[in-house]
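A single protein chain has been removed from this complex, and every other one stays in its place.
Lettered A and B in written order, each chain numbered from 1.
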Amino acid sequence: MSSDSEKEAVEKKPEESKPTETKPPEKPATAKPDEQKPAATKPAPAKKPAPTKEEPELPAFEKGIADKIIEKFGEKTTISFVKPDRVGIKVGRDDIHNVAEFARDTLNYDHVDSVAGVDYPADKEIEVVYHLSSYTDPTLSRQILELATRAQREEDPIPGNDATKLPSLRDIFYSVEFHEREVFEMLGVYFEGHPDNRRLLLPEDWADLPPLRKDFRNKGR
Amino acid sequence: MSVIAPNFKLSEFIKSILDNVFWFLLIFTLIGIPAVMFILFYIEMPVIDGELLTPFLALTWLADPSRSIPILKAFMATDLFRIAAFPGFGFAALLAAGTIFVERKMLAKLQLRVGPFYCGKVEGILQLMGDGLKLISKEIIIPAKADKPLFWAAPVLFVATAAAFVALIPVAPGWVVADLDVGLLAVFAVIGFFPIITILSAWSANSKFPFIGGIRALYQMVSFEIPLILSLLGVVILTGTLNLSEITASQSSFPWIIFLPIGAIVFFITMLAELERIPFDLPEAESEIVAGWLTEFSGMMYGLVQLGTYLKLYSFAALFVVLFLGGWNGPMIWPPFPEEIITEGIELGPVTAQFPGLPVFSQEMLNGTIWFVLKTVGVIFFILLPRGVFPRIRVDMLLDLGWKKLIGLAFVNIFIALGLLYAGILGPGGIL
Partner (left out) sequence: MSSPTLPPGLAIQKADERIMTLNVGPQHPGSGHMRIIVQIDGDYIVACDPDPGYVHRGEEKMAEYRNYTLNVPHLERPVIHDSCNILYPYVLAAEELLGLEIPERAKYIRVIASELNRCIYTQYWLAIYGIFLGHSTMFMWPAGDRELLIDLMEKMTGARVTHSYFIPGGIRNDLPANFEDVCLRQVNYFEKRIKEYADVFYNNPILISRTEKTGVLTRENAIKLGTTGSVLRASGVDYDVRKKEPYDVYDELDFETNVMKDGDSYARSRIPWLDMMESCRIIRNALQKMPKSGSVRVKLKPNPKGELGSVYKRIESGRGALGCYIVSDKKVEPYRVKLSVPSFRNLIALPHLLIGEKLGNMPSVYWSLNYWPVEADR
C-alpha cells in the first residue's frame, strides 16, 4: 500500500528488467509486466522490518499462516500486514499462481470471497487483491488471506490487447470467474488463461476508459 | 378567465339544432323508411291472437301493454333471441362477467387484501366495465413480422368457438340453442378447435414466447382431451344417448356423480387443464414465457381472448353440471304463479294493467334455470379456488398426469359404468 516502497521499485526498474527480458520470447510489450516482479520482490527487505516492529502484538495463528507462505516462497512474497483474522501477502505477477495453489492445497483456503482491483496511477500499476477464505477448514473460518498482485498500467489502455495482463486464478479457484471478468471490464486487466474474458456489467457499447481507473472521472466531479 | 363557451352565439346554437334536425330527417327518410318497407314486405311476421303482426300492430304495443306480452313471447321464440340473449351468448357473458368479479374479490379475500374497491361505489362492482373500456381505448399493436390476417382472426375465432360451445348447453327444459342428437360429440368437436386456434395465433405472432406458449397449449390440450373424452363415456354408456338435454333429463332422480365420482374427478381435473387455470396455466406461465400465447395480443384483441376464456370457463362448468350434477333438475323452489296473474294481470300502483299470458317463462323453466345457475356457480367457484392455493405445475409433470394417471382413472370409470350397466342396476332397463 505504501507509496514510498513503490517509488523505490519504480526507480530500480532499469537494472532489473534486463534478465527477465531474455526469458519469455514474447511481444516487446510483455517485457513491461515483467518489471512487476522486481516491484514486488525488491521492496521485500525494506518491507520485512515493518511487521517485525509490531511483533509483540501480532496474533499467533495469523503469523503462522504468513510464516508458512514466506517459508515456501521466501523472497518472492512480502507480508504487507498481519492483523487479527487478516493476513495480507504481496506477490509478484509470476508467482501469484503458485502462491494461490499453495494456499489452496496446503493452507486449505477453498474459495475467493472477492477480487478487487485498485488503480495506482502514480506507480503506473494496477493492484488486484484476492480475498481468500475457507468453508471446509474450521480453524480458518474467521480468516481472510489477502493476496495482492500488481499488473502494469498503460496510459492509453486497450483492454485485452495491451500489457495490463495477469495470470488467471480460475483454474485454482473456480469462484473467481465472474470476479475476474468484472476486474477486466472495470480496470482493463486481462486475465491470461481465463476461459471467458467478456464484459459483464458494463453496457455492450461502452467505448471509454475502464471506469474504475483513476483517470476516468465522473462527470461533474 | 376561462369560460365554458367563450364564443357563444344564439344564432349559431339555433343553427346547430336545425342542422341536427335536418340530418335526422334525411337519414330517417333514406334509411328508416326503406327499413320499415323491407320488414313489411320481406320478413315473415309472427301471428299473434290470430292476427298477422304488422308494423302498425307492432307499434301499438307502445300504447297498449296488453299487446306487448305476446309480441315479446313471439320474439323470444325466435332463434335470434336464443342465440344472442337467453341460453346463449348474453346469458353466458353475464355469468362470465360475474365470474370475473367473484374471482377477483374471492382471490383478494384469500390473500388478505381488498380487491376491486372504488369503481362503481359498491365494492368495485363496475371494475370489469372500467377494464373493458380501458381495453377498448387501447392501441392495438401487431408485431411487424406477424402473419396479420391470422393474427387478427385468432381472437375472433376464439370467441366464436367459445360461443359455439355455449350454444350446446341446455339451461332449462327446452331452452337450448342447438338441441342436437350428437350434442356431446359436438362438444368434443368444439373443444378440439381450441388448440388449433391457439397454435395458429401463437405461430402467426412470429415471436418466441407466444410460440413456446402455443406449443405448450397444444401439448396440454391434446394430452388432456383424451382423458376428458374417456371420462365422459361413462355417462354416455349409462344414459345411452349423446343428446345433452336427454342426459340431463335422465338425472331427474339422482345425478350421475353418485355413481361415477371417479369420472367426475377426472373430468374436473382435465377441465382445469383445458381452461388453462392454475395449477395448469402453463401456456400463460408469466415467469417463464411472459404471457405465453397471449404475449403479443394488445388492446381489445386481448380483451376478446379473455372474453372467450371466461365463456369457455362457463361452458365447461355448465357441461360438468349437465353431465354429472343433474343440470336443471332440482326440487321445485319457484313459487307457483297465482292464477289471477295468468288470467287477469297484475296491479301496478293505481292502474290495473291487463297482461294476459303474463308469466313470460313457465314455472319449470324458471326453477330449472335457478338450479342450473346455482350449480354452475358452485362448480365455477371450485374452478377458481385452486388459483389461491396452488403454484403452477411443470410441463413434464402435467403430461405425466394426463397420459398416465388420468387415462387410467378414466378407464376405471368406464369399467364401473359398464359393470353397473351389465349388472342391470342402471342404464336402459335398469332397476333404478
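Simple rule for what comes next: a residue touches a chain if its C-beta (ideal position, glycine included) is under 8 Å from a C-beta of that chain, and two chains touch if they have at least 3 such contacts.
The model shown is predicted, which means the values in this text are computed figures rather than measured ones.
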Hidden partner chain, touching residue among B:L282, B:M300 or B:V321: B:L282
Residues belonging to subunit B that touch the chain removed from view: 107, 110-113, 208-209, 212, 278-279, 281-282, 285-290, 387-397
For subunit A, the residues touching the chain missing from this view: 1-3, 81, 85-86, 88, 110-114, 116, 118-119, 129, 131, 135-136, 141-142, 144, 146, 157-161, 173-179, 182, 186, 196-204, 206-209, 211-212, 216, 218, 221
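As a convention for this text, only the chains that are shown with their structure count from here on.
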Centre-of-Cα separation between subunit B and subunit A, whole angstrom: 71
